[in-house]
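Removed: one protein chain of the complex. Kept in place: all other protein chains.
Should a chain be cited, it is by its letter among A and B, assigned in written order, with residues numbered from 1 in that chain.
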Amino acid sequence: MMPSNALTTTRRNFLGGAGLLVAFSLAGLSSARAAATGEAEPEGVGASSALPDDLQPFPYLDAWIRIDPAGRAQVFTGKVELGQGIMTALLQVAAEELDMPPHLVSIVTGDTARTPDEGLTAASHSMQYGGTALRLAAANVRMLLQRAAAPMLDTDEAGLETTGEGTIRAPDGRSIGYGAVAATLSLHVQAQADVPLRQPATFRTMGKSLPRLDIPGKVTGAVSFIQDMRLPGMLHARVIRAPAEGMTLTLPSRTEIEAMPGLYAFVQDGDFAAVVCEREWDAVRIMRQLLAGQSKRKNGAIPTGTIADILKALPAQDYPIEKVAHPTAAATTRLSARYARPWYSHGSIGPSCAIAEMKGGELTIWSHSQGIFDVRRVAANLLDLSEDKVHAIHVQGAGCYGQNGADDVAADAALIAHALPGRPVRLQWMREQEFGWEPLGAGMVTEVVAELDADNRIVTWNYDVWSPPHNTRPTSANGVLAGWEVTHAFPPPENVPIPMPAGDGSRNSNPLYALPNMDVNFHFIPKGPFRSSAMRSLGAHLNVFSIESMFDELANAAGIDPLTLRLDHMSEPRARAVMMAGAEAFGWQTRRPKGKFHGYGMGFARYKNLGAYCCVFLEISVEPNTGFITVQRARAAVDCGEVVNPDGVRNQVEGGLIQSLSWCTREAITHDAERRTSFDWSSYPILRFADVPVEIDVDVLPRLGEPFLGVAEASQGPTSAALANALADATGVRFREMPLSPEKLRRALIAL
Amino acid sequence: MTVSLIVNGQRRTVSATPDTPLLYVLRDDLELNAAKYGCGLGQCGACTVHLDGKAVFSCLTPIGATQERQVTTLEGLGTQAQPGILQQAFIDEQAAQCGYCIAGMIMRAQSLLDRNPAPSDAEIRRHMQPNLCRCGTHHRIIRAIKRASAVLGSQNGKGDAS
Partner (left out) sequence: MMRRIQSKALLASFSLAAVAGSVIAAAIIYAPEIKPVERPLPTSFDPGEVAKGAQLASIGDCIVCHTADGGRPFAGARALPTPFGTLYSDNITPDEKTGIGNWSFAAFRRAMVNGVARDGSHLYPALPYEHFTHVDDADLRAIYAFLMTRQPVEQVQPKNDLLPGLGFRPLLAGWKLLFLHEGPSTRDPARSAEWNRGKYLVEGLGHCGGCHTPRNILGGEERSSDLSGGIAEGWIAPALDKSNPSADRWDEASLFDYLTTGIAGGHSAAGGPMGPVAEGLSTVNDADVQAIAVYIASRMKPESALQKAASTVATLPRDVASQDPASSKSTIAHPATDTLFAGACGGCHMPGAPMQVTGRPPLSAVSDLRMTNPRNAIQAVLQGVAPPSGRGPAMPGFADILTDQQIADLLGYARAHFTDASPWPDLTAEVSAIRKEDAR
């Protein structure tokens, strides 16, 4: 059974007539994928093109939108649903610019055979780039429809208007449906950049909280996730790996394994091993039997100690990020501090899963990866197939929040299916495999030296950040576990940092504040003790935490309000507006101390200094006898440009806020010299219901007509910073090393 | 072995080794999608279903222990066309992000409302404690439970008045 939301195609119709048409429309100007390839900011494919970045390599409108004779629109996007509601929001964008009711629009997401390659669904780019491209494409289609309708209605184009119902009306009231017009029209034409967009005053769909398309299915048990897919003849696999990254497992002989009851096939290639069974439970059972064997660390102990101890002892490459020098008054106050965060797990509730099928020399992979075109590249490389023999289709998985095991499990499944042609193979990682092998969010350290003059102006800002990679996303077989394990292994590439302005460990390390002297340096550690890659907001989490903590430390030293110090050093009007709107809604200026162990804190950032603005205010109480924090009130103000779906924005910001609180107060991958020792939710606890804030409110600033900015990662940094600041306000103690765990707080606070 | 049990009111007979967790039988044999594999350790609640009216982790419930017992899954509460009260409340509150945990959340919450149709915020939080959400949808989930509780209350109110 296929997912019910019609987001995917079966191979049959892929190989049918539709496939040819698709191939034709996707053969754009370049075979390269869209400019917004990954975590980095796009540089633009053709500097001369005025088209949005994602449209440049795929300028033909029929790559993005098709309208059938019945007047229904089908929209194609390379972006994918990760639980962030993007499918609904993109559909709204298309419906708005097509001026059609949303129910007449359907959307096809990430599919190498059907949609444009818009790179990763990551980095809060989907609205900013994907939404912008789709919007212009839809506006082009609307214009073409209107133009083609004029002779059909025997009237002048200028007098025609769209009705919002999928029809075009003449001044005399006669109208014609999009379907009839579209039947006469080829959309295989290139998009024009200067097509008028619909104006906010006349919006019918954008700016409204259209209910999410996927929720009714998810609350009633429809096939919604890749984990739910069932294909005829599907086999179940489990991959056999030692308990954690960096270890090897001794397996019994092949003969012994193959004699195990319930086994359909044992697939082995070098260090890669998997068991395949008709029944899923048999696969789990056999996997456990094999895991009972001896495992040991391959080579070299994992360094132990504090995060700073570990990171600063590793070789690093130095990148200057920001250097500003201006004469200033003499400094009167000097503060220095070190901040740190541990390694985090993405902690998807559903462990990664993929389905693959090898048939007639062609491989189909269903995956919840954020980069479905990269899944194809990796598999083609791993199995030495040409890319046109690999079809990768995105199907939703559990929230991933970055690069979890999705890409690895897709390659695993491809490898297994390749060995067992003719039957689809479903592979889901176990909980402990996800904890043990997924790339982690990198542990990081920062050091800040800041000085104030007598007028409480910041005159010096020296900032250093150390971080392992936040971007080891695979684009070929050398980026996935299976690639490292097969006999003809693909050795991992040298890791490189993402350049600014996006940055990775350096993301948001350059303060948005107007400071006269800045010396910001990034110490990139190419090889950390653990595999690490993108996790929601990347390095911005600790950088914002550090900058915003130091601002509060400075405000405290100066004896001025933290908001005042920020506004005194902020010249961007929209940043100021977000801070002030949030402060107003929260009642920051009228806040009153409510006794010992109660306090307030704020944190601000503009994500990547070019995305959404977000300011978080918290009111907390902390129980010194247990170290537990209660967030009494959380209020976030956000400016993410034009808002397509206000409730979707609130949902993302609220979720990011809670997740950030969980990182900041509870989470840390534990390890010893041999391995990661976090393997389940009892060794990697996250926030549960009892610990989430009592109240949360999100205020979304209306920014009609402004470009989309993306919102998914905006609240990660500001929330953790606001918590540290509120904690310092409540206790007088500054906590600089996350997690601000109950144990740590209790130890520090109980005797106060 | 052959196990006969009542799933969502219907007698179902399945053939599986008795150690097979109910979760795998529901998903793979009975093709019910709602209960999810999350941890297999009884720590996250994604697999929550009702067994004889009580919320349990189906990942730790061997099918051999369910002979002749009553199982209710999310599918038993309603359909997309006719969602149950709690399901409708989750739709109304848009109480999902990725939604992977939601089936378990609804089943956990339903077991509370079955026992106490008007729980306080504190009771809801305490009751929901075994279930994990990673997206941070907790507040919407709490609101959805309260919304369902209010609907139940108004229905009961009507019943009393008539």
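The rule is simple: a contact is a pair of C-beta atoms (placed from the backbone, for glycine too) under 8 Å apart; a residue touches a chain by one contact, two chains touch by 3 or more.
Computed from a prediction, not measured in an experiment: that's the story for all the values here.
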Original post:
If the full complex is used, which shown chains touch the chain that is missing here?
Top reply: A, B
Subject >> Touching the absent chain when the full complex is considered, from A:295, A:332, A:556 or A:632 >> reply: A:295
**OP:** With the full complex in mind, choose from A:466, A:679 or A:735 the residue touching the hidden chain.
**Re:** A:679
Original post:
Considering the entire assembly, which residues of chain A contact the chain that has been omitted?
Top reply: 243, 285, 287-293, 295, 430-432, 595-597, 623-626, 666, 677, 679-683, 685, 688, 690, 742-743, 746-747, 750-751
**OP:** Tell me where the left-out chain touches chain B, residue by residue.
**Re:** 17-21, 40-43, 51-52, 54-57, 59-65, 122, 126, 130
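Basically, only the chains that are shown with their structure count from here on.
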Original post:
Whole-Å distance, chain A centre to chain B centre, using C-alpha means?
Top reply: 29
Original post:
Which part of chain A faces chain B closely enough to touch in the complex?
Top reply: 1, 82-85, 209, 211-212, 214-225, 227-228, 230, 236, 279-281, 284-285, 347-351, 396-399, 401, 428, 430-431, 647, 651-652, 654-659, 662, 680-682, 686-690, 692-693, 696
Original post:
In their complex, what parts of chain B are in touch with chain A?
Top reply: 16-17, 19-21, 24, 27-28, 31-34, 36-41, 43-44, 46, 73-75, 77-80, 83, 87, 90-91, 94-103, 106, 124-126, 128-129, 131-140, 142
